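As structure tokens, the structure follows; a few thoughts come after it.
In this view, the complex is presented without one of its protein chains, the others remaining in place.
Our next item is chain A:
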Amino acid sequence: MSALVRAEGVHKHYGRNHVLKGIDLSLEEGQVMCLVGPSGSGKSTFLRCVNHLEAINRGRLWVDGELIGYRQSAEALHELGDKEVCRQRERIGMVFQSFNLFPHYTALENVALGPSLVKKESRAAATAHAEELLRRVGLGDKLHSYPARLSGGQQQRVAIARALAMRPRLMLFDEPTSALDPELVGEVLDVMRGLAGDGMTMIVVTHEMAFAREVGDTLVFMDDGVIVESGDPREVLARPRHQRTQAFLSKVL
């Protein structure tokens, strides 16, 4: 069985700052991977490479069997055009630490926008689907609220619904609860837990170790642009093998 996400020797540098130094990983369909590591280790950068918000400098990245950002022919690697890149991104949802909701649209419009503009769904169909998703994340009563009138936790749930509206094959979460007040973290994690239960494939950058232990199928510990260790979250969290993992976990647990 082929993996939904596969990275082979992925390198990324910004100028002379070498951020990713050879990332290899693979993720089966329906699995949840939690990515942890100290600040600056390259977790966000890796996520952004997966949907080609950043172009990688070496290695290969596949999602759903498709090479991301490039097309391989017999003799060369070709950059994909904007249209192709957009088509690849349609199937990869992303949720950001700072929500990034569109402030000039209501919650409902935020969620319906992608399907109606990008997938050319009819307005009625897109709105109906958006409404259903917002109900699913517990915001059936906030359909017509603008983001500025929502709490952080509510905004993040709208953002999750917005990503889900594109019916993605893969969801990327970049520290979705880090900007939230502690009492709002739970409601967002509950939604994510539900998604994992429904079989969504997810890569989650998080500092919520309890969530990683409970929901994650694999935990990947990154430091300084490399994967230091990975495995079953309960195993890694209980018995980290590497000294760097131990040092990190002793700080966050």
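Simple rule for what comes next: a residue touches a chain if its C-beta (ideal position, glycine included) is under 8 Å from a C-beta of that chain, and two chains touch if they have at least 3 such contacts; residues count from 1.
In this section, contacts and distances are computed from a predicted model.
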Complex member absent from the view - protein name from UniProt, among "Fumarate reductase iron-sulfur subunit", "Polar amino acid transport system permease protein", "Acyl-CoA dehydrogenase" or "Cytochrome c domain-containing protein": "Polar amino acid transport system permease protein"
Residue among A:114, A:153, A:176 or A:216 that touches the chain left out of view: A:114
Per the touch definition above, residue among A:163, A:191, A:209 or A:222 touching the missing chain: A:163
Option touching the unshown chain, where A:26, A:57 or A:100 are the choices: A:100
Touch residues of chain A, complete complex, unshown partner: 51, 53, 82-83, 86-90, 92-94, 96, 98, 100-104, 113-114, 117-118, 146-149, 159, 162-163, 166
